[in-house]
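Only one protein chain is missing; all other protein chains are in place.
Let's look at chain A:
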Amino acid sequence: MAAKSHARRQTSPTNEPLYVRWLLVIVGLLFMALFIVLPVVAVFSEALRQGIGVYFQSLMQPDALSAIRLTLLVAVIAVPLNVVFGVAASWAIAKFEFKGKAFLTTLIDLPFSVSPVISGLVYVLLFGSGSVLGPWLRSYNIEILFAVPGIVLATIFVTFPFVARELIPLMQDQGSGDEEAALSLGASGWQTFWRVTLPNIKWGLLYGVLLCNARAMGEFGAVAVVSGKIRGQTTTMPLQVEMFYNEYQSTAAFALASLLALLALVTLVLKTALEWRFGDELAATGRGH
């Protein structure tokens, strides 16, 4: 009796009985398998069903290659711009008090809360033939809609929140004490940013960039509206996947899809590797999760 009550005391009050724990674990795993692992496996098995030769062949066809090139190009433009915007916006929000700050914070979240299709339609309204801007730009031979600039704009819009969302809580948490210290020691604003602020936020920034990049390459809805889907010119990878699929070229569709899935996996692995390798430093720079 005494031994039993002693043993009981050793278990923490938040511990559940064994069967409950197992039940929860199994439910979790089943869900994961059904909704996450299975689709990924399906994509790869479908892509490789006719052998590795056909897989690479379908990736090498001009339409696929052009889609890959365009997606990379869009990401290369959109991600750095969003890094600059994101850092600037979170700097302003976290370190300064100004009128309309709450409004700006809400505005940054807008691309998350608006359906991507609507984001695309906004650009159609802004630059379409019925708008003021569209015909004016066209008179200078600048095409926005159904061309690469439109795709880049739509992608920037949709992926804007990733970097800022990552940095705002981090910078708010860190406060401006370090910056004030640097300034009091005689550093200029620029020196303070490069030597103090940036090192303090680098891991958060890297997370933001990874997520932003993954979304920039995978964005479908907004890009679909503005791209016009001109084969070989304005189709990004996700759009090309859909086109292949609709044309019953399922191997090509899944081959291209597998590349996107691979990108997602690489992002996840990088993120985990960063967490594992720099866990201490992440904790030290005040990143909670």
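In this text, a contact is a pair of C-beta atoms (placed from the backbone, for glycine too) under 8 Å apart; a residue touches a chain by one contact, two chains touch by 3 or more; residues count from 1.
One rule holds in what follows: contacts and distances are computed from a predicted model.
Trainee: What protein name does the UniProt record of the undisplayed chain give, "Peptide/nickel transport system permease protein", "Transglutaminase family protein", "Sulfate ABC transporter ATP-binding protein" or "Circularly permuted type 2 ATP-grasp protein"?
Mentor: UniProt lists the chain left out of the view as "Sulfate ABC transporter ATP-binding protein".
Trainee: Of A:S45, A:Q191, A:Q233 or A:T272, which one is in contact with the hidden chain?
Mentor: Once the missing chain is taken into account, the touching residue is A:Q191.
Trainee: Based on the whole complex, identify which of A:L183, A:L206 or A:L274 touches the chain you can't see.
Mentor: Considering the complete complex, A:L183 is the one touching the chain left out.
Trainee: List the residues of chain A that touch the chain left out of this view.
Mentor: 177-178, 180-188, 191, 195-196, 199-200, 281, 284-285
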